[in-house]
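Structure first, commentary second.
One protein chain is absent from this view; the other protein chains keep their places.
By letter and in written order, the chains are A, B and C; residue numbering begins at 1 in each of them.
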Amino acid sequence: MSSEFGKALKIQIFGASHGRAIGVTADGLPAGERIDEEELYRFLSRRRPGVSPLSTARSEKDRPVFLSGLENGVTSGSPLCAVIENSDQHSADYKELEAKPRPSHADYTARLRYGDSVDMRGGGHFSGRLTAPICVIGGIAKQILERRGIFIGAHLKSVGSAEDASFPLYPDKALFDSIAAKPIPALSDEAASAMESEILAAKADLDSVGGIIECAAVGVPAGLGSPMFDGIENRLAAALFGVPAVKGVEFGAGFASARLRGSENNDPFIYDNGTVKTEKNDAGGILGGITSGMPIVFRAAIKPTPSIGRKQRTVDLSTFENTELTIKGRHDPCIALRAVPVIEAVTAAVILDIILEEKQDGAF
Amino acid sequence: MSSEFGKALKIQIFGASHGRAIGVTADGLPAGERIDEEELYRFLSRRRPGVSPLSTARSEKDRPVFLSGLENGVTSGSPLCAVIENSDQHSADYKELEAKPRPSHADYTARLRYGDSVDMRGGGHFSGRLTAPICVIGGIAKQILERRGIFIGAHLKSVGSAEDASFPLYPDKALFDSIAAKPIPALSDEAASAMESEILAAKADLDSVGGIIECAAVGVPAGLGSPMFDGIENRLAAALFGVPAVKGVEFGAGFASARLRGSENNDPFIYDNGTVKTEKNDAGGILGGITSGMPIVFRAAIKPTPSIGRKQRTVDLSTFENTELTIKGRHDPCIALRAVPVIEAVTAAVILDIILEEKQDGAF
Amino acid sequence: MSSEFGKALKIQIFGASHGRAIGVTADGLPAGERIDEEELYRFLSRRRPGVSPLSTARSEKDRPVFLSGLENGVTSGSPLCAVIENSDQHSADYKELEAKPRPSHADYTARLRYGDSVDMRGGGHFSGRLTAPICVIGGIAKQILERRGIFIGAHLKSVGSAEDASFPLYPDKALFDSIAAKPIPALSDEAASAMESEILAAKADLDSVGGIIECAAVGVPAGLGSPMFDGIENRLAAALFGVPAVKGVEFGAGFASARLRGSENNDPFIYDNGTVKTEKNDAGGILGGITSGMPIVFRAAIKPTPSIGRKQRTVDLSTFENTELTIKGRHDPCIALRAVPVIEAVTAAVILDIILEEKQDGAF
Partner (left out) sequence: MSSEFGKALKIQIFGASHGRAIGVTADGLPAGERIDEEELYRFLSRRRPGVSPLSTARSEKDRPVFLSGLENGVTSGSPLCAVIENSDQHSADYKELEAKPRPSHADYTARLRYGDSVDMRGGGHFSGRLTAPICVIGGIAKQILERRGIFIGAHLKSVGSAEDASFPLYPDKALFDSIAAKPIPALSDEAASAMESEILAAKADLDSVGGIIECAAVGVPAGLGSPMFDGIENRLAAALFGVPAVKGVEFGAGFASARLRGSENNDPFIYDNGTVKTEKNDAGGILGGITSGMPIVFRAAIKPTPSIGRKQRTVDLSTFENTELTIKGRHDPCIALRAVPVIEAVTAAVILDIILEEKQDGAF
């Protein structure tokens, strides 16, 4: 597999759903950064299952143990390794799946790619559980960035047909914090309520529902990113598509810009309060792959959880007969809900990586 | 800058709009591959400007000269270098722009990133003209892939509000060829006609219009791609966002899947004619980052050309005053039109790279 | 730091001498490979300190725990993580060193590079102890390679002025095994005895002594390696200089070839027993960066352990005064002795990486 990203900050995700542990190593973190473990744990709690009827009943403690790289709460400059033990495993739930690949899951393609020996119990290394170590390193990156005035937040832009508002032109830390405190991370409480109905209805139907996450990063220095192929969009998209269930990424106006005229989509430059800004931000803070100083804004499409309780058609790979499958086990009716902090985590890790790589200003 | 992509096939794009030449090097092409230069040239012609009233009046010959890597029409195994000379340059058109950055163009951010010395005449290295060498290596990759039964084609899915149909479940080479032969590469002639109207109307208004390109790759072996961060989606997205004006990328149902239930979005597996297929292809041929054997299908959102003839607001960077700008010169009213072969080219290069990297033989 | 190597097999070394644990992650191991943990442990024992009066008295258990990637002794295809806990630490021994950098050690440069926050107790991430996780992944790579007829072995070519013979033209597994079983891994017992005298004499003098390690890899397929800059020599050298104390690497006749005529140094090709061979192997099995099918042979120069018990001159960095330093603690009088399996481990990891990367099958 190839579960690594980053250039100046090389991040490797390891482990499998039903193995002994999962975790992350990170090579390239600056030394001397104080990490607040309680704040990190609060961040991790945002993706934890089992905290509400809206997510799966599995209980994951997900408290990471730092084997290296963090001494007395301060980064030591050595590569970091954080481990989360696996405990609550029901491998029996997955027996039937060995011969019958779940539709729209990686079961089938993982065996094509890696052979029969690959451990796919519980989704193996493809499991959504592997987003926990992503959040560990992303949560650390968030703290390092926040100390430098860079804040990252995300909300559910939609769940099924329930739509939230968009971020305002200049979102800020207070807004991000208020969203993070909500059980359903939406800007508007009406939207949150409609989303909850969508999720509960899907759950009642033994089904699932997709969603869109909108993420913003504010305070990112202008002038970051190396086009053509190492621009901010390239790097963020490459990492975001590593999050299970992400099927689309768009920056600024994104797909909507394809329906606009240039005179509508272009963002006029204005000089305001000593700074070059743009009057609106359909570019999502990125021009030519380089940050403009405006907030970075993008959206990620999260498909509905492929594991649903309804009977589905599949192929029995031992007999090559068309057959049916009913997936047991506990699954999230809307994985987008728990993916919100994961998207923030990936974004934080990528932005920290790019800043460490470019260090244009001695800030690091 | 960082104008390279690929791992087994390392591709570097060089040159600037108003320099002596632009070109591409490619290290890692297999030796002994016959390249039909006329076929390549026909492919390049599809992105050439000046061939219709729908595109800019600049005439670019864009006939590449092969300095290395191709001997008597056959790849030699040595790194390839192809060069396209620049000729038709009107640097004077760009004088005013040095102080006044064009809205939603890279002028401003490029200077932030690279300093005043960076050559931005005609957009410099950020110019859409740099997609010509991408098409050179992509056109070569296409020929190498086609010899192995892998075909790539794209069409305009939309221009402004004009919508084309989607690709059928199993597009094929004949369909790709028929689209490529049209002046406006759409599936339906009605859509093409509506798109033409959109483009001409934008042009008449001294404006521009965006579009969406849908691309498919058929015949790609199942089992390609290395999750979590080197899957097919990660690699394609990372490269596609290197094409100027791309602001969104989605695979399969993409953003639409976020509005669906799992029972709607999931693709049931079926065994048909000796092959495991899926009944529909909302996954876009990719599960868990790995090809399933179904056609790879994705869409890229192309923003409207930022250079428009209308007066726009900007900031004079020499005086830091808010001012206005009227861009002269010749610009495409709909850059999406000429981006169609560019998207195919990037796709071909990425897929060839991944195949060369993986060459799966079970030896291990 | 940048403690990663490998392309198809990405290996990260983490941890520090006096932290909680050290370890290794490896992303890209093939699935389904059975690993004999006892054989691995025997391999690790070869670098373990405290087993003879010739090495330091520190006792390291160095028994790795596999957190992921290995299930019931078989690689699972997921990234592997192996951890070795730190236990026997005498941090007090290192107090004085914070202000007084040890000559020819990384103390001084590590602080220049990473700042005062970097944890350098016991050498931190620069400690020779970090070669233990290198041996874990290298030992695993050795087993995977041996199953395919590829064997790697090394011996002490010299210690101080004590010289061993060179490998024969065709070394084999039996020879490698017999060397590995000796307390001093030399071909000739006379040489081993002379080396022992050199080491004990240095130890008695509170001093240390350097050595040269010769390593061979047999059974490596011909035709591996990607010149100009990804050839076998480039890749091996890049990784070998990551082993602490390595100050030189030479392939085949190496520096001696610089004193030869071409007619002496050239290896005539001969056809023998159905195979193209060379009559001798001054090229060390590598021509133009590519394996020829002859044994790969190289030597690495290992400097004397910089930590010695004798009084040395240094600078007090808190006062910037010239001063003296007497290093306490237990140190190897000849680190080359314990570096022999480390050199084998790096070689195995690099060769496995290159094979996984190239998997040549002629499909292209």
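A few points about this structure:
The rule is short, and it goes like this: contacts are C-beta pairs under 8 Å (C-beta built on N, C-alpha and C of every residue); 3 or more make two chains touch, one makes a residue touch a chain.
Note that the structure is predicted; figures quoted are calculated from it, not measured.
Considering the full assembly, B:D119 is the residue among B:D119, B:E146 or B:E264 that touches the omitted chain.
Summary of contacts with the chain left out: across B:A21, B:A99, B:A180 or B:A256, the touching residue is B:A21. Set against the missing chain, the residues C:A8, C:L67, C:L224 or C:A348 yield one that touches it, C:L224. Taking the complete complex into account, C:A239 is the one of C:L67, C:C215 or C:A239 that touches the chain left out.
For chain C, the residues touching the chain absent from view are 1-5, 13, 101, 103-106, 108-110, 112-113, 125-126, 130, 158, 160-161, 202, 205, 207-212, 222-231, 233-235, 237-239, 241-242, 244, 246-255, 257-271, 276, 278-279, 282-284, 286-293, 299, 301-308, 310, 312-315, 317, 320-322, 336.
With the whole complex as reference, residues 1-4, 10, 12-16, 19-23, 25, 27-28, 31-32, 66-69, 71, 74-81, 83, 114-119, 124-125 of chain B touch the missing chain.
By definition in this document, only the chains that are shown with their structure count from here on.
The chain with its C-alpha centre at the largest distance from the centre of chain C is B.
Both copies, chain A and chain B, contribute mostly matching positions to the interface they share, with over half of the numbers common to the two. Centre to centre, using the average C-alpha position, chain B and chain C are separated by 46 Å.
Taking each chain's centre as the mean of its C-alpha atoms, chain A lies 27 Å from chain B. Looking at chain C, one finds that none of its residues touch two or more other chains.
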